[in-house]
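Shown here: the complex without one of its protein chains, the others still in place.
Chain IDs A, B and C follow the sequence of writing; residue 1 opens each chain.
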Amino acid sequence: MDTWRQRLYVIIFHTDTPAGQRFDNWLLLVILASLVVVMLDSVVAYQQQYASLFDSLEWAFTLLFAVEYGLRLYCSPKPLRYAFSFFGLVDLLAVMPAILSLFFADAQYLMIVRAVRLIRIFRVLKLRQYLSQANFLLTALRGSRQKVTVFLVSVSTLVTVFGALMYVIEGPPNGFTSIPTSIYWAVVTLTTVGYGDITPQTPAGQMLSTLVMITGYSIIAVPTGIFSAELAAAMRGADQLKRDCPGCAKDLHELEAAFCTRCGHPLFPRQDQQR
Amino acid sequence: MDTWRQRLYVIIFHTDTPAGQRFDNWLLLVILASLVVVMLDSVVAYQQQYASLFDSLEWAFTLLFAVEYGLRLYCSPKPLRYAFSFFGLVDLLAVMPAILSLFFADAQYLMIVRAVRLIRIFRVLKLRQYLSQANFLLTALRGSRQKVTVFLVSVSTLVTVFGALMYVIEGPPNGFTSIPTSIYWAVVTLTTVGYGDITPQTPAGQMLSTLVMITGYSIIAVPTGIFSAELAAAMRGADQLKRDCPGCAKDLHELEAAFCTRCGHPLFPRQDQQR
Amino acid sequence: MDTWRQRLYVIIFHTDTPAGQRFDNWLLLVILASLVVVMLDSVVAYQQQYASLFDSLEWAFTLLFAVEYGLRLYCSPKPLRYAFSFFGLVDLLAVMPAILSLFFADAQYLMIVRAVRLIRIFRVLKLRQYLSQANFLLTALRGSRQKVTVFLVSVSTLVTVFGALMYVIEGPPNGFTSIPTSIYWAVVTLTTVGYGDITPQTPAGQMLSTLVMITGYSIIAVPTGIFSAELAAAMRGADQLKRDCPGCAKDLHELEAAFCTRCGHPLFPRQDQQR
Partner (left out) sequence: MDTWRQRLYVIIFHTDTPAGQRFDNWLLLVILASLVVVMLDSVVAYQQQYASLFDSLEWAFTLLFAVEYGLRLYCSPKPLRYAFSFFGLVDLLAVMPAILSLFFADAQYLMIVRAVRLIRIFRVLKLRQYLSQANFLLTALRGSRQKVTVFLVSVSTLVTVFGALMYVIEGPPNGFTSIPTSIYWAVVTLTTVGYGDITPQTPAGQMLSTLVMITGYSIIAVPTGIFSAELAAAMRGADQLKRDCPGCAKDLHELEAAFCTRCGHPLFPRQDQQR
């Protein structure tokens, strides 16, 4: 009985075993299939033809995922810990929309959140390498968190002020119907997306938006610079060399250090001294 | 009496005290609220319904900020110095627009400049860390100031020439109604914003704009490269001591270094040598 | 007889000989010419006038390339190896479309794949330098392969989720006719291309797309950061020798280094020590 649970646990949670590998491969396929169905279901042409088919398929997938979720809860040694882990919540989210769709139309399209489950793909690809790479990225992101906050606060201030100015300069007749809309325009412009659904008409407006564009074009350098620097640091790894100084207790030195910075004792014996 | 002023001073200016913290939190909330009101006021639908409400609210906020400004002036030991400090001017700006709006319509929308006051947020978040991070960015920006000037001058020259060329090639019938407009188009294109409100129609024009786009796409690398390099330098420099080693050319050492890591020469005169 | 084949081989395959150089120059010219013809052929105006001329020219070029392909097969010492090499397949592709065009209209436009043959240009320019430069890029790309995979998977997940959300929020009436279309919109926005053929109309949609833009604007930093770091590493590594010093942890040395710059330990065993 208990061995069953353990075998299930190995199959469902351990990707490094052949059985687990096979299970995760199938799971990914099913998720992809369900996503395809949701997408096709949203295309009017197909929707009208295969409405009932799509419905039944979506319920089938939901059932499948519900069962899977149940099994995961059942066989995991610490059910609660799994339930509140990132993947646990994602797995739950994959089942919810169908239930919601009973009460709200359109809700079934939220099934698309199942896309998030595809992140399991890293489990199937050689996990470790990718995780280590992801760690580099995360370290870099964590390291640049504060700089980015500073950056984002400044940007949102810029966008608000620019937006309000444009609202005053151009005004509703030229499409800047309100300050929120103008702020939306400012973001569209500053990020160099430039839909063109709202564009300055007056010379003054065009000059100001020129300023906004140049600003956006220049400050795109900031997050990039921040991230590059952080990532380079993360990849260079520890900038310090762990090695006890024979002269004193200092055990951290610059990578290229030949002498201890504290007592000046050479860190390495010279050949002529060995002989 | 004077203790009152001092207590006020501590509450209003010192974020590191619990009272000051609370004060700044409330202040931020009020600022945000006032911003929301200004924004909603600009949306026609709401404007028509709640015009009077919005007006009274805006006056209330203005009064509040005026009082706050007065108190700051009153309780700060050096009123003038505060008045002409960055934040002093911003606080003043937060009150002006309302007065202006008595004479010019639309002026009340300028109340949006209050957004700038939100920069106080760094006071509320753990200030020091963020300031140090901001310093990194500022150091990098200062370091790249000249390079950026060179860059901007070249870009504006490019834009002017490209704009004039397009005006000659495409001309008014295709939307390039004047050289300033064409320059506006050139900026829109070079910064990869691409509204699409003005687009080349003739083959010649399309070829030239292709050139402009490739240029813009390539030289976006320049500010990024400049900034990355400067920022990396600023970050590297942070935990290093700039000091020439008397024994060799090495000029960057650990902050608490007493000997050069390269030649082992003492960085600060030793007793036995002074004797 | 055999000498003929060898001389042909030298002319066709060896760019470093004057004859080969001349041959490749002519080849490039012919390829360019054929490309121009294909392009002009697609312009209605010219098409109607010179239809027959273009046809005959295209057949002429096809014949020429077919002959060249035959000769390459004939004179290369290892025909099969050439046939399945990158350039071998490209050369074959340059001939196919014409044959296809007998069965499918429009197929002749695929002759444009001949553009790929232009990569031979690196053969004509001083080959070595460019290849070495290309190697830097490739090394950097290979090094960042995994990081980029992580990045792309995350981006596609983001795009899918954002797209579905917008479909639910905006819906068909505002142009988001289906989830695939919405995903297309999300890509257009996240990459800051911003055609403007589909734009959010509802305030909720505009807020969400603002989020998408800021995200796209910020994460454009990620691939750049990755690539910069990798490229810097690749360039640094180029003129350095990867070899652990037996005396200390230093593992990068000048190419012709005989002793470690840090601890002075010989990198290769000295006679007196071997004795």
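One rule holds for everything that comes next: a contact is a pair of C-beta atoms (placed from the backbone, for glycine too) under 8 Å apart; a residue touches a chain by one contact, two chains touch by 3 or more.
These numbers were taken from a predicted model, which means no experiment stands behind them.
Undergrad: One chain is left out of this view; which of B:40, B:110 or B:232 touches it in the full complex?
TA: B:232
Undergrad: Which positions on chain A touch the chain that was left off?
TA: 192-196, 224, 228, 254, 256, 258-259, 264, 266, 270-271
Undergrad: Residues of chain C in contact with the chain that isn't shown?
TA: 35, 38-39, 42-44, 106, 109-110, 112-113, 115-116, 118-119, 121-122, 125, 129-130, 133-134, 136-137, 140, 148, 152, 155, 180-181, 183-184, 187-188, 190-197, 220, 223-224, 226-228, 230-232, 235, 253-254, 256-266
Undergrad: Across the whole complex, list the residues on chain B that are touched by the chain not included here.
TA: Residues of chain B in contact with the hidden chain: 146-147, 149-151, 153-154, 157, 160-161, 163-164, 167-168, 171-172, 177-180, 183, 189, 192-196, 199, 203, 206-207, 209-210, 213-214, 216-218, 220-222, 224-226, 228-229, 232-233, 247-250, 261-266, 270, 272.
The rule we apply is simple: only the chains that are shown with their structure count from here on.
Undergrad: What's the chain with its C-alpha centre farthest out from chain C?
TA: B
Undergrad: For the two copies chain B and chain C, what rotation in degrees overlays their C-alpha atoms? Round to the nearest 5.
TA: 180
Undergrad: State, to the nearest whole Å, the distance from the C-alpha centre of chain A to the C-alpha centre of chain B.
TA: The mean C-alpha positions of chain A and chain B differ by 27 Å.
Undergrad: At what distance in angstrom does the C-alpha mean of chain C lie from that of chain B?
TA: About 39 Å separates the centre of chain B from that of chain C.
Undergrad: Enumerate the residues of chain C that touch no fewer than two other chains.
TA: In chain C, residues 192-196, 224, 228 touch at least two other chains, as defined above.
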